[in-house]
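The complex appears here minus one protein chain, its other protein chains still in place.
Chain nomenclature is as follows: A and B, assigned in order of appearance, with residue numbering initiated at 1 for each chain independently.
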Amino acid sequence: MRINLSIPIFLFVLLALFSYLALAKRDTEVVEDPEIRTCKHQCLQQPQYTEDDKQTCLQNCDAYHHMKQKREKDKEEKFRKKIAHEGYHHKEHEEEEECTEKVEEVDEGGEEENPYIFEEDRDFETKVETDDGRIRVLKKFTEKSKLLKGIQNIRLAILEARAHTFVSPRHFDSDVVLFNINGRALLGWVKESETEKFVLESGDMLMIPAGTPIYIVNRDENEKLVLAMLHIPVSTPGKFEEFFGPGGRDPESILSAFSYNVLQAALQSSKGKLEKLFSQQNEGSMFKISREKVQELAPKKSYWWFGGPSTAEFNLFTMPPTFSNSYGRLTEVGPSDSKSGLEKHNIMLTFASITQESMSTIQYNSHATKIALVINGTGHVQIACPHISSRSYSKHEKSSPSYHRISAALKPRSVFVVPPGHPFVLFSSRKENLQIICFEINARDNKKFTFSGKDNIVSSLDDLAKELAFNYPSNIVNEIFDRKESFFFPFQLPQEERYLRADA
Amino acid sequence: MRINLSIPIFLFVLLALFSYLALAKRDTEVVEDPEIRTCKHQCLQQPQYTEDDKQTCLQNCDAYHHMKQKREKDKEEKFRKKIAHEGYHHKEHEEEEECTEKVEEVDEGGEEENPYIFEEDRDFETKVETDDGRIRVLKKFTEKSKLLKGIQNIRLAILEARAHTFVSPRHFDSDVVLFNINGRALLGWVKESETEKFVLESGDMLMIPAGTPIYIVNRDENEKLVLAMLHIPVSTPGKFEEFFGPGGRDPESILSAFSYNVLQAALQSSKGKLEKLFSQQNEGSMFKISREKVQELAPKKSYWWFGGPSTAEFNLFTMPPTFSNSYGRLTEVGPSDSKSGLEKHNIMLTFASITQESMSTIQYNSHATKIALVINGTGHVQIACPHISSRSYSKHEKSSPSYHRISAALKPRSVFVVPPGHPFVLFSSRKENLQIICFEINARDNKKFTFSGKDNIVSSLDDLAKELAFNYPSNIVNEIFDRKESFFFPFQLPQEERYLRADA
Partner (left out) sequence: MRINLSIPIFLFVLLALFSYLALAKRDTEVVEDPEIRTCKHQCLQQPQYTEDDKQTCLQNCDAYHHMKQKREKDKEEKFRKKIAHEGYHHKEHEEEEECTEKVEEVDEGGEEENPYIFEEDRDFETKVETDDGRIRVLKKFTEKSKLLKGIQNIRLAILEARAHTFVSPRHFDSDVVLFNINGRALLGWVKESETEKFVLESGDMLMIPAGTPIYIVNRDENEKLVLAMLHIPVSTPGKFEEFFGPGGRDPESILSAFSYNVLQAALQSSKGKLEKLFSQQNEGSMFKISREKVQELAPKKSYWWFGGPSTAEFNLFTMPPTFSNSYGRLTEVGPSDSKSGLEKHNIMLTFASITQESMSTIQYNSHATKIALVINGTGHVQIACPHISSRSYSKHEKSSPSYHRISAALKPRSVFVVPPGHPFVLFSSRKENLQIICFEINARDNKKFTFSGKDNIVSSLDDLAKELAFNYPSNIVNEIFDRKESFFFPFQLPQEERYLRADA
């Protein structure tokens, strides 16, 4: 019943314009699409191809091209319908979003728009910044895409602090999973009548319940401290705040929000004393302190000064891996580790390190949504993503979803999300190991299914089902899918394709 | 602060028009409403009525007519206010929906618009269709009505496959409660290193965790296989997808979304081999296979060939009923049956079979929302639905909600939802048993309360409260409500009304 007179008129103009442009564009495409030419050229260049192989290859080029055109036409039509539709019913249908933003050329250029890849510059917001450090917060997942509604209460933040920086005491209205990515931290955790000190090394993880007052020190005198903080808000879903109890004007003490007569009565102090107290701190919420003060803040019982071992319960870098071979390593702390504090939120924390020139298996999670943050190295991620292409149901047309690839280059601070059920693969570059820390949301009952390596789901199919499913002799299917290694494999851009890099 | 200049002007015109039409309509109504005449006529025709009874009856006709007019006037006013209001604040108030869509004449005509009844043609969408089968999915419950927000993550799908059809291996990003409505299925469930086979008969239920690759075969050579699948999405709430691992072009293998160099490295196979593999399957996602292949797919250990017993844990048709008499039967599997897998999702599965010419008691669920699917027979459902009619609070006006009836004829594939607290009743037709399978969402702590039969809530009231509540002698109330039978009763359209069929 929401009606708006001006929209139909405007839409008519828009549609007319759009249709013209779309048609114009399609014409050119048919005449000179370079992709099909490249594709066919490549078919003929493959030295190991038989004449038969080459014919199949050429046909595939045509089929692919045909499909691609159809898909784009579908998209346009869908888009056009969507616009026409949304003018009237924009409420009901806004949730029908698909991961259809075009991604074909992602590998070459880098970052096309898509719902699962986040860029540091574009998608992080600086919440606090001083000369000595900053806190950056990833935008709300649902702001990126409605497809991410399932993790809408989660927020990811990154804290960076220079050498010997003191991060003022504060509490959050969110439970926090803290992971020490880089550097050496000291964390003061205010308990009932004293402050417990945690000595953290890179790889350490710590669960901090909402409301707990903490302060943090970068106890190293050279290296930057970098912490990932996964916030699970307890007040308003998807929204969290910092509260500074101690402080002055900057950071402003939250106590200064109360009226002076209340403070005078609560603290039994004169107004003058309180005014002084709340006007002294102007250094900001993160500032450098002297080496002596850092040392003085160290836990009393720490042995040969301050290099003592970490006091966190779990270190993702040093604990025994769940899986490891020479191509990669996987470490996990999850809801079933009772001391981790992760049970309540049903989260698993994993660390994957992929050796240079290696790859992970093609895999998917059954139940968990993976929020991944690259902490070191470079590489790529590819995610296969369903989209329902057509509504034509005659037997020889497509009768089921088709899939496209979301793909992105990865570098430190890249963030990507992989929804459950969606197969994905990770691979490192030729020069560096790729290290990724993942927060797996909804981790209980989660299973990893793989498409290659030992016990992959195709090999586990019985032979006849395999044959029927692929319409291909099962012994050839077996030959393709059987492999002894698990989980991490060697990977190189093959020679004949490297010059192209269009498909890496 | 969202302001739109053109809406007020437009609304003014709309309102003027609407008011005119509404008034015009009301005039005619007063002059010649046939309903009140029929009502009064019926009063005078009842042979068993005393003169006193007839007078009460006539008064009731007037009272009902008066109330109906008032209710409609209220609705119009409310609607008018709503329009005027929504022009400005359409966000805040959109959730205030009530089950007020008019349903008075439902019994005669059939299906008026209302929030709880779903029709096969209108409310199902075909997701996949080939010559040999199809999958249809019920629209999102919240798309039907915002009142159904409580079950917004649930989706209901129906799979149909012709004799000897093979339904390709796939996984879903949803946990699935599968119920075999009709026919004889074989289900291949891919486990860690092999495929377990489930032999299913009609009535069998099976819980399939998200991500599990399964294939399905209709192992019968004549009968159609019909499966109900209740999906509980684990990725985006209310949204699920199919993923085909094995496949080719149709169904498209999700593996083909990855770039060839990745596949080559993961599968250690040449590009040519892979291209061939992913171009063979063009049969669609469901297709007919030979009798020999069906036999070959049967579990190895199955005795005298393939007619062996079902291997599912629960069969709703054959397990001991929770309640049974000659008018009906009720069977239940719920969250407390630890092997059912229903605990995690807090769902109970019930099967009700109502003998022809019978009815269920008038009842409501305390906590569960019932999603009901008719699988056999015909009949009717009536649901009592509150709606707050008036805001006039003087003593002799209505001071509390009034109710109306949602009513619908039922046939195979009808779906209806009954929210908790809402009394409802089911009755079968004169010719067929009515068989309904129900998914009860939020089933833990659920209790069924009845209004007739043993231990109904009126009989359980103490006598004085009964007397005060009805303002009627408790011995007469007891006479009306006391009854020995439970849960299912005989039911016939009474003779004197059958010619009318206005109120069946």
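By our rule, contacts are C-beta pairs under 8 Å (C-beta built on N, C-alpha and C of every residue); 3 or more make two chains touch, one makes a residue touch a chain.
Note that the coordinates shown come from a computational prediction; the quantities given were computed from them, not determined experimentally.
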Worksheet entry | Touching the absent chain when the full complex is considered, from A:Thr236, A:Ser326, A:Asn475 or A:Gln492 | A:Thr236
Worksheet item: Of the residues B:Thr126, B:Thr318 or B:Ser460, which one touches the chain left out of the display?
Response: B:Ser460
Item to complete: Name, in rising order, the residues on chain B that touch the hidden chain in the full complex.
Response: 1-6, 46, 48-50, 53, 56-57, 59-60, 63, 91-92, 95, 107, 146-150, 359, 361-362, 364-367, 369, 382, 384-386, 388, 393, 395-396, 398-405, 407, 419-423, 425, 427, 442, 445, 447, 449, 451-453, 455, 457-462, 464-466, 468-472, 476-477, 479-481, 483, 489-494, 497, 503-504
Worksheet item: For chain A, which residues lie in contact with the unshown chain of the complex?
Response: 4, 6-7, 9-10, 14, 82-83, 86-87, 90, 94, 126-131, 134, 140, 143, 166, 168-169, 171-173, 188, 190-195, 209-213, 215, 234-239, 241-277, 279-286, 289, 293, 296-297, 344
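Quick note on the criterion: only the chains that are shown with their structure count from here on.
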Worksheet, complete the sentence: chain A to chain B, mean C-alpha position gap in Å, rounds to 38
